[in-house]
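The block that comes next holds subunit A.
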Amino acid sequence: MSSRDAILAAVRANQPAPAPAIPAIPLFERTSRSFLDEFRENLTSMGGKLAPALDAGGLDAWLRAQFPDAAVICSATPEVRGTRPLDSGAPPAELADVDVGVVRAAFGVAETGSVWLSEKELQVNALAYLAQHLVILLDPTRIVGNLHQAYRDPRFNTARYAVLVTGPSATADIEGVLIHGAQGVRSLTVAMIPLG
Partner candidate 1 sequence: MKPIDHAEASSHFIEAKAHLEFHDRRLWDLRVKRDRQAHNIPEWEELRNLASAIKEHTLSHLGDYLEEFEAKAKSNGAQVHWARDASEHNQIVHDILSAHGAKTLVKSKSMLTEECDMRPFLETRGVKVIETDLGERIQQLDDEPPSHIVVPAVHKLRGDVSDVFARTIGSEPGNNDPHYLAEAMRRDTRPYFLGAEAGMTGANFAIAETGSFVVCTNEGNADLSANVPKLHIACIGIEKIIPKFEHLAVFIRMLSRSALGSPITQYTSHFRAPRPGTELHIVLVDNGRSQRLGMKDFWYSLKCIRCGACMNTCPVYRRSGGLSYGATYSGPIGIIIDPAFDIRKYSNLPYASTLNGSCTNVCPVKINIHDQIYKWRQVMAERNQLPLVKKEAIRIIGKVLSDPRLYRAAISATGLAIEHLPRFAIYNWLNPWGRQREVPEAPKRSFRSWYLENRRRQ
Partner candidate 2 sequence: MRVGLFIPCYVDAFFPEVGIATLQLLERLGIEVVYPLDQTCCGQPMANSGCQKDAAGAEALFVANFQEFETIVTPSGSCAHHVREHLDAIPQTPAVEKVRRGTYELVEFLHDIVKVEEFPWAAFPHKVGLHNACTTLRKLRTAKASEIDEPFFSKPLDLLRKVRGIEFVTPSRPDECCGFGGTFSVFEEPVSAKMGYDKVEDHHRAGAQYIVSADMSCLMHQKGCAERLGLDIGFIHIAQVLNGSRG
């Protein structure tokens, strides 16, 4: 008997009596606050930053001013040129020297300050982790209220990889001291720029 069959047989033999069907999960919508305000508040409390109001034209200049020492800026979105084109066919490890990665998120989540990214938005998944800093463009009208709404997005069914990113990489494993830039990006900045 294969392990698969043995395990399934053991599981079926031992399963408790069928528990009731799961009730429909409510959306728990709260409409009292502006999603944008809630998003901003949660993003910053999770260690993320907000870029000042910019239009698409001012983005490149703002980037150079924010990251004056950045030698390599790699963008996954055509809205920003960067210093080096992103080659989605190359091994991810080649992004090791990227100082700033730029991507556009599909949507944000007000409840947590998260943004949604998949291989489509990232081009190379590892960009969001190997870069030292990450800048994320977000259309302020594409913010859903909470995770219940987020998890109804059909793109979860088709994306190979989808991530809810909330602030920069962090750890507090050494004596509870909060540190940003544990293994992933040291900083994460969201720029509210409508999709043109």
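We adopt the following convention: a residue touches a chain if its C-beta (ideal position, glycine included) is under 8 Å from a C-beta of that chain, and two chains touch if they have at least 3 such contacts; residues count from 1.
Basis for inclusion: all candidates are chains of the complex that A comes from, given by their letters.
Everything numeric here is computed off the predicted structure, so don't read it as measured data.
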item: Of 1 or 2, the one touching subunit A somewhere in this complex; value: 1
item: Residue ranges of subunit A in contact with candidate 1 within the complex; value: 2-4, 6-8, 10-23, 25-26, 28, 42, 46-47, 92-93, 96, 111-114, 119, 125-126, 128-130, 146-148, 150-152, 156-157, 159-177, 179, 181-185
